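Have a look at the structure that comes next, please.
Omission of a single protein chain aside, the complex is shown with its protein chains in their original locations.
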Amino acid sequence: MKIRRTTHPDALVSILKQALSPDRVRNDAAERSLFSNDASIFKGGASGPVCFPVSTAEVQAITRIALDHGRAIVPRGAGTGLSGGAIPLGEPIVVSTMKMNKILEVDLVHRIAWVEPGVVNLDLTKTLMPLGFHFAPDPSSQQSCTIGGNVANNSGGPHCLAYGVTSQHVVALDVVLPNGELVHLGGLDAEPEGYDLRGAYVGGEGTLGIATRIAVRLTPNPQAVQTLLLAFNSVEDAANTVSAVIASGIVPAAMEVMDQLITQAVENYVNAGYPTDAAAVLLAEVDGLSSGVAINAERIAAIGREHGAVSVRVASNDEERARLWKGRKTAFGAVAQIAPAYYLHDTVVPRSQLAGVLRRVYEIGAEYHLTIVNVFHAGDGNLHPLILFDPRENGVLERVHAAASDIVEVSLSVGGVLSGEHGIGIEKRDHMELMFSFDDLDHQRRLRSAFDPLCRSNPGKVLPSPHSCADIQSLSRIPEGVWG
Amino acid sequence: MTLNLDPDELASCVQCGLCLPHCPTFRVSGDESMSPRGRIALMRSVEDGAPITEEVKRSFETCVQCRGCETACPSGVKFGHLMEKTREALAKAHEITPSWQRFALGALDHPGLLSAGSKALAVAQRVKIVPKRLGVPRIPLRSPAMESSAGSVAGDVYLFTGCVMDVWQRDVHRDVQYVLERAGFGVIPTTNASCCGALHTHAGLGDRSRKMARHVIETLDGAIPILVDSAGCGAAMKEYGSLLGTDEAKAFGSRVFDVAEWLVANPGTLEAPGVLDLRVAVQDPCHLRHVQRVHLATRDLLRPFVRELVELDDEGLCCGAGGSYSALEPELAGQIRDRKVAAIDRANPDVVASANPGCSMHLQAAGVKSVHPLSLLAQALRG
Partner (left out) sequence: MSDPTLAAFCDLVGSHDPVAVAGGKTRFGLGGSLREGTRLVSAPEGILRHLPEEMTVQVRAGTSVRDLHEALAEKGQRTALPERGGSVGGALAVGENDLHVLGRGRVRESLLQVRYVSADGRLVSGGGPTVKNVTGFDIPRLMVGSLGTLGLIAEVMVRTNPIPPRSIWLTARDVDPFAVRDSLVAASAVLFDGRGTYVQLEGQVGDVVAEQALLATLGRFEEVAGPPPLPLHRWSLTPAQLSDEVCMAGAGDFVASIGVGTVFASLPQPRATVSPALIALTERVKTAFDPTGRLSPGRDVLQGRP
């Protein structure tokens, strides 16, 4: 039995500095403040010392020091998460993976790459492209976000419609468990024996330890790609088209919908030729072998016209396609042209319910006097309503919070789920009871405690009280000011 | 203290982090404090009353001011302006830009001082006491003055000769003048316009740069176009409008063109005896690509005159030169340059074309063969 004691913060910092190097442990108040937030709207995090390990051994050392000193650890990648998963609560040691950013090995025989967690998603794909492969998960933040972060959040992206989310692309990992032990999960062989702890680890939001080496699957680049841009007079028409395409037996590589306001903001930034007078646009991509691609592209165009598409444009070359996608992927940021802040929501509903739920989302916006715009992964029913607001307006956050809760309720009422790709973090922690029973949550807690019995890794996330860590009472509720 | 930043400008950042990979200092460090998002967060906390600690200063001082984050930012955050204002406030409070830097920058708008200093440097180079790694080009001991060729049929243009470049790289100006004359233009090299003030703006010496901008505007009055062959100077002069906030300055800014930008729009009569047998990689100076946003002109201009043009695969990430940055932050500048050199190696060109003398010098110091695109063009035209 290890005796845990609390230590003077300065002593902790000097021990960490000895274990790493002085310049890779930061404790300045200003610098710590930078690690108290992520890309979400949640404030109120408080970071302890920030460590930048460069090796698995250093991550183990930090973990053991944290354990000895009774401190929690919070792993962090690029800080582009949207659910507050990387926000440190209660001054834990923050472990930044940004200096563990090497692509260790590209193995074309097994069609995998071993990478460190701080490798940027798009950098990996750029490295693989000339070899004829890419990393399939492509979240909108892919130019900035890291593979480690993708693993933690089981990230998605437009092309997950056909290729699946991150879990399907992680073959094996080395994980430093919260007790400091190193464990190898999964494997390159066909069916690794034992429980699928690899699968259980992915999407653990940093509560199950820190992955220091990750074997990701390489996806062959498609032989042929066609990207279609369909314009509609209503968001419902676009949503119904999406549902009809899937029902017809086509699984496109991606199907994305943007409503008018967001399309206008995006077009202003990328000049991709998005029709700014359309109520909604559908960006659909099919890939694969050329014959099937041609057939499916034509069928999508036809289904679109049947459902009220006023125009159908096919990208004629790679540059045009890249420009259209750049528009889609920078959509969230482009919102700043409309309002200084937004709350980006993330729920999933059955595809057949998209049109009805969207109608309700706009109504909810009107009820709370908030502008809500929609840009989303329509193909898998993954909604991303953006609630726009000006934080300087008095009391606006309560309305934003209330509208967000209503959207969650509407989504769940039609058989949807809380999150499609952003994760639970602190954002939806207290919504978990809407989707899961006490027993369901208790079993999730059991899984977490098998990895982290002492609740040392990213405490206060994912599971609501009383399923969250009992020994850290202060985190059992979301701290004051998080929504401010 | 307050940084006097525009709250709306500061509020426009939504912390999405899409800027991170486009920031050269974040790329080499992985440090949030060396990223645009982190720097804006620190600006906010200073505005909210946080003290100016060494770490905070370090965050601001390490910014190259390349403004690569601005082209990456879908929210349109005016990062360059925020950083310039921040540095101006800190410099006023003597938190940054120590007096030796102020003195050195002072030489730039005193041609006599600059010329004397350069002569001393030229002599020092001859007796080999200037380390090569500094990347200072071989400075001519004597260089004849440039002469005006005003009065052409196609029209006359100013060629802005600036400060350091006029002394150190007058050959580039001569090449530019030659190309412009071959295109049919009369060229008036500016002789007393002196320094554009870009480096002073970057150092936070706003009062001085505004004074220098006013001087440049007064000296180059009239209506004829002002062509600039240094991307950093061109960017600064195009932004005189926002620097001074006057209609006169805005009108002046609209007369400023990068030489390549001008020649692509006004090609005149450029004909070369043959193409240069070279594989040329275009390195975009940040202030051409991210500020002036006319970097494609360099390619359009060179394409007919060289065997092959190749792109670097780093999406215009900064080379680390950054005006005086490479001298003030040699370690970071070197790490940033290493990435650029690796990208150049992957492209494997015979020569790199860079439209900014600072970038060229910085790359040359790492053994890269880098020349001004107009010098390449002049070489092709001369045959």
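Going by the order they are written in, the chains are A and B; count residues from 1 in each one.
One rule holds in what follows: a residue touches a chain if its C-beta (ideal position, glycine included) is under 8 Å from a C-beta of that chain, and two chains touch if they have at least 3 such contacts.
Small disclaimer: the values here were computed from a predicted structure and weren't measured.
Chemist: Just list which of the chains on display the missing one touches.
Modeler: Visible chains that the missing one touches: A.
Chemist: Of A:K99, A:R213, A:R351 or A:R456, which one is in contact with the hidden chain?
Modeler: A:R351
Chemist: Among A:C160, A:A315 or A:V373, single out the residue that touches the unshown chain.
Modeler: The single option touching the absent chain is A:C160.
Chemist: Pick out the residues on subunit A that sit against the missing chain.
Modeler: Subunit A touches the missing chain through residues 109-111, 153-154, 156, 160, 164-165, 167-168, 177, 181-185, 187-200, 202-204, 220, 223, 243-244, 246-247, 249-251, 288-292, 294-296, 348-352, 377, 380-382, 415-424, 428, 432, 435-437, 439-444, 446-451, 453, 462-463.
Note that in this section only the chains that are shown with their structure count from here on.
Chemist: Could you give the separation in Å between the centres of subunit A and subunit B, each centre being the mean of its C-alpha atoms?
Modeler: 38
Chemist: Once bound in the complex, which stretches of subunit A touch subunit B?
Modeler: 26, 28-31, 33-35, 37-39, 52, 78-80, 96, 98-99, 101, 118, 120, 122-123, 126, 141, 143-145, 269, 330-337, 340-342, 391-392
Chemist: Tell me, which parts of subunit B touch subunit A in their complex?
Modeler: Residues in contact with subunit A: 8, 11-21, 30-33, 37-38, 41-42, 45, 50, 53, 55-56, 59, 72-77, 313.
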